[in-house]
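Note that one protein chain is taken out, while the other chains of the complex remain in position.
A, B, C, D and E are the chain letters, set down in written order, and residue numbers restart from 1 in every chain.
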Amino acid sequence: MSIWEYANPKKFMQTSAWVLPWITGLAVATLLAGLFWGFFLTPDDYKQGSTVKIIYLHVPSAMMGIGAWFMMLAASLIWLIRRHHVSALAAKAAAPVGTTFTLIGLVTGAIWGEPMWGTWWAWDPRLTSFLILFLFYLGYMALWGAIEDADTAADLTSVLCLVGSVFAFLSRYAVYFWTQGLHQAQSLGVVGGDRVSNVYAAPLLLCIAGFILLFVTLVLLRTRTEIRARRISALLARERRAA
Amino acid sequence: MIALLLRDLRLATRAGGGFGLGLAFFLMVAVLVPLGVGPEAATLSRIAPGILWVGALLACLLSLDRLFALDFEDGSLDLLATAPIPLEGMVAVKGLAHWLVTGLPLTAISPVLGLLMHLAPAGYPWLVLALALGTPALSMIGAFGAALTVGLKRGGLLMSLLVLPMYVPTLIFGADLVTRGAQGQATTTPLLFLAAVTLGSAAVLPFAAAQALRMNLR
Amino acid sequence: MIALLLRDLRLATRAGGGFGLGLAFFLMVAVLVPLGVGPEAATLSRIAPGILWVGALLACLLSLDRLFALDFEDGSLDLLATAPIPLEGMVAVKGLAHWLVTGLPLTAISPVLGLLMHLAPAGYPWLVLALALGTPALSMIGAFGAALTVGLKRGGLLMSLLVLPMYVPTLIFGADLVTRGAQGQATTTPLLFLAAVTLGSAAVLPFAAAQALRMNLR
Amino acid sequence: MNLQVVDLAVARGGVAVLAAVNFRLDAGRALILRGPNGLGKTTLLRTVAGLQPPLAGEVRVPEDQMAYAAHADGLKSTLTVAENLGFWASVFGTGSAEAALAAMNLTGLRDRRAADLSAGQKRRLGLARLLVTGRRFWCLDEPTVSLDTASVALFAGVLRAHLAEGGAALIATHIDLGLPEAALLDLTPFRAPLSGPAGAFDEAFS
Amino acid sequence: MNLQVVDLAVARGGVAVLAAVNFRLDAGRALILRGPNGLGKTTLLRTVAGLQPPLAGEVRVPEDQMAYAAHADGLKSTLTVAENLGFWASVFGTGSAEAALAAMNLTGLRDRRAADLSAGQKRRLGLARLLVTGRRFWCLDEPTVSLDTASVALFAGVLRAHLAEGGAALIATHIDLGLPEAALLDLTPFRAPLSGPAGAFDEAFS
Partner (left out) sequence: MMPDLGRYATTVLSAYAASVILILGLVALTLWQGARMKRRLAEIEARAKGLAE
């Protein structure tokens, strides 16, 4: 049996129905555990005070905001190459989730920035390229919404996702070239120039896992909804013809 | 193909074709911003490169709006799709025509607007160079956006939403080139990047746009 | 009349109708300008009121483009002109619908964009107030411009050219109101003028626009 | 209550196309305008409907009693059939659109977006609009373009009912409508003389 | 050299409208497609012309030999008649447009802007475009809409000449074209069955 069989809507519905309760439970458990651990059981940072606790929301959501776009890119490629309807619908389903995570990253970052940098927003490269990513999400969803025919919409949004990714990537480099930043450097857990001690790292990893699971859960749920919506429009079209 | 180029240029220069309006819009931005921001020369000259680039970008965008939409509405696009011209070539030609009608004149009058915005004297050659290098990319990226949204009524604004984020690299490199030029700093890096963006767009986007058009015609 | 308002709102919120895109464009301007101008907070906060107003103005303008044009193209305008609604009323309703779809949401999200542009904290209430007062004028003036250019293909850019100069008073008073508010200076004068411009436009322009439409329909 | 056209001359693009047209249309009657392509039928109908001013002569028609249907149907492609028609019904203040939908055999399509109609179905919807205007005089420019024979007959029936209720219709067409009782007016003899005044501006010069 | 349509099924808006259509069109022949409004004639013609993919079956047609003329004429209203036609002539690389202008009786209008043509004149110009494509197979969707009887006869003559030169034409129309030699195909029996698959997606689901 090839992996592509899961791209059959019926098979997908069956499998996802079976997987969903488990993964939902796991997501909720991990997320609650991670956040609880982070919020209640970790000490304050010597420089940042209690604001380090924001890291458990900010970093995972920022990561997933980016990760969701990569998932959409993969799904779009699969649709363009193999024309499996489920993958197009999964890309559509992932967009609002990715947008929300991106928004959470932006909002928590802004709230964190206020005490740390003395400003809600700065035109720092990380922040700027993240904002541009948010705009790409908005455009992508607007294009889905604007096109009536479902297959055409899937085609065009896939092309947009592909070309948009190239430009998002380019923008990232342009932005890094354009300004030097305030924001933390790469690699997990560099806070205030020091490596984050294990006190913060363990709950952070748990939260990241929780966000990934939450993302998977939501995308599965939304893909199921999209599949039903497609089914409905097919049935309605047939009904209208019968009338 | 030449016939198509000539037709598009002719349509643009006929009554109501929109030639010169991109220019006018560019002029407007250069006039409105000082009105909104206030008249101090220091501030203006500080923001001149950025504002002029943003103006050029918006002027391009506005006139792109109907690059394919008019042909789609009156059925020409269906007919062109069944004509013996490859769709990729058609997109490239239309992008070129658009650049000749907006990007080129925009570049030509930009020094005058630099004056309005109190651009530093050293910046003028760089402004012209940056626009000459960057506006073809704006036309090609815009053609891609127009191809994506061709079937939609009021697609214009949606197109802006799709296209503007893609304009970011061009804008950053272009404005930075002018800023550095005006301040007498090294300009090689943004220059090379700007050229790379333009060449890359011109090489790849016609194919993507043609594909989008085909999808829209179904 | 209510039917017309409902139809226009419905058309706007339907797929491809362009609701929210004015907003998106406003956002774009607030994002692109810093990218062009550079990241320094001091410069940005200095130019924030002006740029935000210019952005609001351009967002209004873009979505105005097809206020009557779509109805003209598909023949609805001919039919509306022979319907028992006075053309003046129709223009006013269309202007109102336009404001509800662009000006109002624009005003609502303006504080967020103020953040991006580093607007001084004291300026926020004034920004919202100025936009709430000024955007209806933008819609009405725009409706007049749209009526003038309704018959023209690619009228959009010509319309921009006609409308932007008429936007100047609104822009100046509006931006000035926000600048003064942000700096804690007296704001009565620009406030009164802004209100006067809006009231005047709403009272007079529907008649002028209706007349322009009649002329265009011949 | 009738429509009178007296010594009417109409112009398009500043050139007179028809001149000295006279006719009268009484309630309950239909008048079919004929003439080769490019003669000026569309121009005449637009003038009669009040969309453009006459070059000379006059059109006497009771106020607010004219409904006009042209080549373009004025449909919004993103609205459904029922929404499109309902809009016109409320603009003209005539209440419900259901009867009109039924009359033009569109009930089955009521929830279809106008963009998803075929050419003939769009035209049927355009014609259904006439029924919700509640107007007595109909000015129709090639109403049966794209209609199949069954739909032409359907429309002829609707038209006949309108006439029977005291309405009247002025129709330009090249196709036989199956309305033998309608009067025919061939416009060819009214072609404006080439030497005649070409418009107000030209006149002012001579 | 012929056009073959084999077991073709076509869909619009994701719904199959016609299925199992088979026909063959040889050089020198014309085939007229008939059927009530909304049956799917336009959809079929677009598929045959290659503008949309078939749902099932196939269209066998020699490469680059198809010219398509639809409801919309693709005219640019600010260009003159001669410019409009000249553009298509050079796109298709067939040189001059004068012969086509003469054939469709447009020579007198050659310097008129397309916006200033009447409905019928526009249509004549749209049809003249076929002559400058130099293509053998013509796909025509209601070609004689808005034409008067003289112009219909003129067009029938042009069509006959095209067939005599080894061309072929596939025509959807509700109006009699005055071409008794053309074969007729009524599409009504090919209406897609209601229970059939409504589209790729629906199929995958069940």
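Definition applied: a contact is a pair of C-beta atoms (placed from the backbone, for glycine too) under 8 Å apart; a residue touches a chain by one contact, two chains touch by 3 or more.
Remember, it's a predicted structure, so these values are computed and weren't measured experimentally.
> Touching the hidden chain in the complete assembly: which of A:12, A:69 or A:112 does that?
In the full complex, the listed residue that touches the missing chain is A:112.
> Which parts of chain A face the unshown chain closely enough to count as touching?
Contacting residues on chain A, toward the hidden partner: 39-40, 44, 49-51, 53-54, 57-58, 61, 96-97, 100, 103-104, 107-108, 111-112, 114-115, 214, 218, 221-222, 224-225, 228-229, 231-232, 235-236, 238-239, 242.
Just so it is clear, only the chains that are shown with their structure count from here on.
> In whole angstrom, what separates the CA-based centres of chain C and chain E?
Each chain's C-alpha centroid was found; their separation is 45 Å.
> Measuring from the mean C-alpha position of chain C to the mean C-alpha position of chain D, what distance in angstrom results?
Using C-alpha averages as centres, the distance is 37 Å.
> Taking each residue of chain D in turn, which ones touch at least two of the other chains?
71, 77-78
> Residues of chain B that contact two or more other chains, please.
16-17, 73, 152-153, 155, 158, 161, 164-165, 168, 172, 218
> In their shared complex, at which residues does chain C touch chain B?
16-18, 21-22, 24-25, 28-29, 32-33, 35-38, 43, 46-47, 49-51, 53-54, 57-58, 62-63, 65-66, 70, 73, 152-158, 160-161, 164, 167-168, 171-172, 175, 179
> For a test of understanding, state which residues of chain B touch chain E in their complex under the given definition.
Contact set of chain B toward chain E: 2-4, 7, 10-11, 14-17, 71, 73-76, 78-85, 217-218.
> Can you list the residues on chain A that touch chain E in the complex?
8-10, 85, 149-151, 227, 230-231, 233-235, 237-238, 240-242
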